[in-house]
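Every protein chain except one is present and positioned as in the full complex.
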Amino acid sequence: MKQTPVTAIKTRGGSFVELELAGKEIARVSRPGQFVMIGAGQSYDPFLKRPLGILSVQEDRFSLLFQIVGQGTKLLSQLQPGNTVSVLGPLGNGFSLHPSEAVLIAGGRGIVPLVFLASHFQQAGIPFTFFWGVKNELELVLASYLASFSPSCVLSCEEAVSGYGCGTVLTSFSSWEKTHPLRSGSRVYACGPQGMFRVMQKIPFFSGVPVEVSLEARMGCGFGVCLGCAVKKKEGSGYVHVCKDGPVFLLPEVEL
Amino acid sequence: MKQTPVTAIKTRGGSFVELELAGKEIARVSRPGQFVMIGAGQSYDPFLKRPLGILSVQEDRFSLLFQIVGQGTKLLSQLQPGNTVSVLGPLGNGFSLHPSEAVLIAGGRGIVPLVFLASHFQQAGIPFTFFWGVKNELELVLASYLASFSPSCVLSCEEAVSGYGCGTVLTSFSSWEKTHPLRSGSRVYACGPQGMFRVMQKIPFFSGVPVEVSLEARMGCGFGVCLGCAVKKKEGSGYVHVCKDGPVFLLPEVEL
Amino acid sequence: MNLETRLGPLVLQNPVILASGTCGYGREMVPFLDLDRVGAITLKGLSVMPWEGNPPPRIHETAAGVMNSIGLENKGFHRFVQDDLSWLETVHTRVIANVWGRTEEEYIGIARLMDRLERIDAVEVNVSCPNVEKGGESFATNCRVLHQLIGAIRRVVQKTLLVKIGPTVAELEKTLKFMEREGVDGLSVTNTFPALAVDSERQCLVFERKVAGLSGPAIKPLALKLVYDVRHLTHLPIIGMGGIMKTEDALEFLLIGASAIAVGTANLVDPAVALEIVPGIESYLVAHGMNRLDDLIGKVR
Partner (left out) sequence: MNLETRLGPLVLQNPVILASGTCGYGREMVPFLDLDRVGAITLKGLSVMPWEGNPPPRIHETAAGVMNSIGLENKGFHRFVQDDLSWLETVHTRVIANVWGRTEEEYIGIARLMDRLERIDAVEVNVSCPNVEKGGESFATNCRVLHQLIGAIRRVVQKTLLVKIGPTVAELEKTLKFMEREGVDGLSVTNTFPALAVDSERQCLVFERKVAGLSGPAIKPLALKLVYDVRHLTHLPIIGMGGIMKTEDALEFLLIGASAIAVGTANLVDPAVALEIVPGIESYLVAHGMNRLDDLIGKVR
């Protein structure tokens, strides 16, 4: 299949990698919240492509940011400029782009699609506040991705680190929210681990405002044919499919 | 398993590669005609290691020279200094090292173990003549490996190329042999494609002198446990095993 | 070059089919390949009623393979007609409907419904589902139940009827002879192989349903063996599949006698790969001085 050249690769801290790829078409049509399926090699190990959210797009290139967690991401992290990868995308739906005001809530690597979304809001002049929380100091290397949004950002770390709010991203959001009533037409956008979404489903505030969440699931294809990426619907029976119906869903839609 | 660092890699023409590896132990104990089993990656594609003859040894390194013919050799050709590979060896028996005089006959990549053998003879002061034949001009890049033996070398190419004998290595050997009677205690050493050995088995000259041939066979393990590398015995029934009983055999021993 | 091939009455312009469950209802593939250039597409398995399938995880990777426990999730016949049929009418490729039921009656129901749709060229019966009436054992593993099922479906299907078997078919030889007598038009060989995976970190089986189906390159040598065995037990045309990733794989199945081949799991990784295999087969025929696909089929005995 068609190969996409790697144009740049940068390690961020020990376990994060930013990968920039050539791709005019993907750069042109991608919207915040969409993802690509990317294959690390021509071999069968790993066999399937991996889903990665789109971090940013430039003229004729686009960037991904991922955490090394297993064999697939490890191989991706070893790419060099000039190597090529096979990519399908952009895939999935994206976030809705026209709230009157936005709250962005990211946990850990969930930062990726929200950075893309925040750039859009910044360009479009839509006011937003970006909450980002990490588990430990190591993940704070990613803070650089928020630099350009800095006055609108609230960072927190579960481990005590000087200069950062201590606790989860949801505790820092909750205290902020008490003094910052959202105007009508506001939306919340969230991406992070399942545990974060589960807590959000229990916090009453999030029932009163539209909350768009970007989910992860094990994927077979990424484009809707295998039905592998099923997540239970909250109401009624049956499943939604993260790659085709998502990855962005309304918080109350899905059983987490 | 233990990893061996690549210390140098050089492409020779389009399809040959010389690979130098760190390995004090292998460098110290290897004898001409032995080989190593080498794995290209940590993945399962290809699954088995590949047998490659030893070209030369230095103090704490050794070199291989191979032709890119499939997935395994392709991956090996993409290694960079600093990468590591897994290696088993040295394996197999080697050539006998004390003839009174030697004739070396190599076809194509069969040059590899005979270059190692010729260096030994040169050092040991044993007279030898090295016949090397290739199919086409492309393979002539390997002629550089014979430079240091040059007065004792006879090169031939099946394609007409100026400066080289035209025909197979066996035709040029046959005409040489008419005017160069071998002294007693001489041996012939040969490595090349099966077709070359088959022709040799039919040439009466080679019945009158001990001929040691280095065979190739598909290998599973390379160290005698799988019995995958069977080659039919000439006399009686049953098989010899290239990795354990060989790769060097006497020409009349094996059915080719 | 004539790449045409036949599955009973059904003629395909070339032997490369997209396998059921790996190309959706066709439309999902449009961004990646021109459906009109493959021999046929096989729709995701459909039943009369919608079926929600199994809980996640549904996909697990193994060495050179994929295990799936989709559980035959599908939208049901009526939503298929609503959502996809008129779109399918805009493409010209052959369309094979893959069907299943939990009871014999459900099987007959969906087969009959599909048979009536003009756009459907053939009905492929997936016999590897659990028979809810008979204790959940797969239809394929009980010889008597299987024969009755196939006979009943043949009576309601006028179109080309294909039966898709897997490694667990009961009394293979007898069943193949039975299918010949009943007038089945062709066989799809093979479905996935029953397999297991254990999550050693969490100390549980990976799949809630325990067993899941293995597909992909890992099973190719086993699928080839099954196709070869079937080929020597029946003259029915075979769609060979199991781990086909590239032209050489397809050639292996054709050489041992498959009249067509299907690409399954490979579509997940490279949804355009079928359109590399079609010209790949063509080049092979040219290189080997053959001028029709038929010269290749079954050349290795």
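Labels for the chains are A, B and C, by order of writing; each one numbers its residues from 1.
Please note the rule applied: a contact is a pair of C-beta atoms (placed from the backbone, for glycine too) under 8 Å apart; a residue touches a chain by one contact, two chains touch by 3 or more.
Note that the coordinates shown come from a computational prediction; the quantities given were computed from them, not determined experimentally.
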item	value
In the full complex, displayed partners of the excluded chain	A, B, C
Candidates C:197, C:261 or C:277 - the one touching the absent chain	C:197
Hidden partner chain, touching residue among C:3, C:97, C:214 or C:239	C:214
Touching residues (missing chain, whole complex) on chain C	62-65, 67, 193-198, 200, 203-205, 210-211, 214, 216-222, 224-225, 228, 243, 248, 251-252, 255-256, 284, 288, 299-300
For chain A, the residues touching the chain missing from this view	44-45
For chain B, the residues touching the chain missing from this view	1, 39, 44-49, 86, 88, 217-221, 223-232, 237-239, 244
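As a working rule, only the chains that are shown with their structure count from here on.
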item	value
Chain-level touch network, classified as line, ring, star, complete or other	complete
Most central chain, Cα average position	C
Chain A-chain C separation of Cα centroids, rounded to whole Å	36
Rounded Å distance, chain A centre to chain B centre (Cα mean)	55
Whole-Å gap between the CA centroids of chain B and chain C	48
Residue numbers of chain C (touch at least two other chains)	63-64
Shared-contact residues (touching 2 or more other chains) in chain A	44-45
